[in-house]
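Excerpt of the complex: some chains, original placement.
For clarity, chains are labelled A and B in written order, and residue numbers in each chain start from 1.
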Amino acid sequence: MAEIVSLTEAVRELVSDGDTVALEGFTHLIPHAAGHEVVRQGLRELTLVRMTPDVIYDQLIGMGCARKLVFSWGGNPGVGSLHRLRDAVEHGWPAPLEVEEHSHAGMAAAYAAGAANLPFGVLRGYFGTDLAARTRVASVTCPFTGEELAAVPAHRPDVGVVHAQQADRDGNVQLWGITGVQKEVVLASARSLVTVEEIVDELVPVPGGVVLPGWAIDAVACAPGGARPSYAHGYYERDNDFYVRWDAVSRDRDTFARWMQENVLEAVPA
Amino acid sequence: MSGHTADEMMAVEAARRLSSDTVCFVGIGLPSLAANLARRTHAPGCVLVYESGTIGAKPAQLPLSIGDGELAETADAVVSVPEMFAYWLQGGRIGVGFLGAAQIDRHGNLNSTVIGPYETPKVRLPGGGGAPEIATSVQDVFVMLRQSARTFVDELDFTTSRGDRVRVVVTDLGVLEPRHGELTLTQLHPGATVEQAVAATGWELRVADDLRQSDAPTEEELRALRALETKGVAA
């Protein structure tokens, strides 16, 4: 049964140096508040997994939390590059960053396989790309047709973190809008943390809602606004201007460090 | 007719190739603009599928991100990302997939991964995202890409996706289509010249015998286009 705890406590109890951590949310409900708490607690040597490393991963990488990145698309959506990610890959700053790169389809299949307790996922993918030789992908042969397909190793993060709209007092969670791989990452991970906009007395089912029972989650933390500058469907909109401003903030190492100092390190956790 | 930008010409030219029974997989930026334009003009039934899981999205304004809330609100269905890639894309249900890239070669292979060597890149690009499987799962790939010798290259630094299903490349100068196994200039936009197109191509660009000129955007197309372009950062 999910414990309802503070974000600080949740990150302290669930995340350790060297862990493989997936903070997910496909273009929606990106768990920024949880990511900031990881930065504040100074966690190191993390393997960060995420389909679309976004501003929050740019921040984690720029602050030196990551040893490795497992991903499929690492940009600032609608704006351009993630400069801290690029600086780490291109110049090893603040530390070299090992990269394991997949396609979206491969990442999705790997999460689904992890949620299903399978060691690998199968897809028609990677064929004829240079990616195949650069990443963890293998081929499997269909025992019925002889066809060759791609296999990706299942994602089984140590910790899966997602943001959602609501939890009830038993730690049952409901999220809606674009639901991405939220369910899969929680179920694929050894431990899971869900931050929520609010804790309600009763979860009222909404169209398109995905409910995760509290007994399948380790910790729930209330973090209103915890997805900002991403958005929470029904609560607040995406701060598109922030994403544009981030381009300038993140371009320069010092500007970035200052911004993180003022806005994250000195900020009071939710 | 009022003037138009190169992006507008590209969006219009791509949109014209979509019809009301097209199901298309759309990324952000020009593809989204083109597909939404088609839906607002001659192809109201055109189905827009975004990889974020929204099927049949009908945004009133252009989304900045493929995950914009409006896509989910206006969609016929929202599915999980694993389902989107497994049941819908891999399932073979998508007719047209739009792709962009940093580099393209004469066979339509695309690079959106790195400039320079993979291990020590000069520029680390965002990466393939959905492209590798879009390129092999949809029936027809449409590429939208501004033409330059740096982009239209003789040899890719990295093959992110295969070109087998690339049917058309819409650029700011014209249109390339595969002819005899090689992307060939088949159309020039108003004001562009063959010389410009050749100069903006890193391989020896073939020009089709039946090269024709693109029709300039109509008033109606431009009006619909500009009504879409009002949200957040320009696409």
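Criterion: a residue touches a chain if its C-beta (ideal position, glycine included) is under 8 Å from a C-beta of that chain, and two chains touch if they have at least 3 such contacts.
Here the structure is a predicted model, which means the values were calculated and not measured.
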item: Overall composition (this structure file), stated as a label formula; value: A x2, B x2
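We adopt the following convention: only the chains that are shown with their structure count from here on.
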item: Distance from the mean Cα position of chain B to that of chain A, given in whole angstrom; value: 28
item: Residue ranges of chain A touching chain B (in the complex, touch as defined); value: 26-28, 51-52, 71-75, 77-79, 81-82, 85-86, 89-90, 101, 103-106, 108-109, 111-112, 123-131, 134, 177-181, 183-184, 208, 210, 231, 233, 237-238, 240-241, 243-244
item: Chain A contact footprint on chain B (complex, rising order); value: 28-29, 51-54, 64-69, 71-72, 78, 80-82, 84-86, 89-90, 113, 118, 121-133, 136-137, 158-162, 164, 231-233, 235
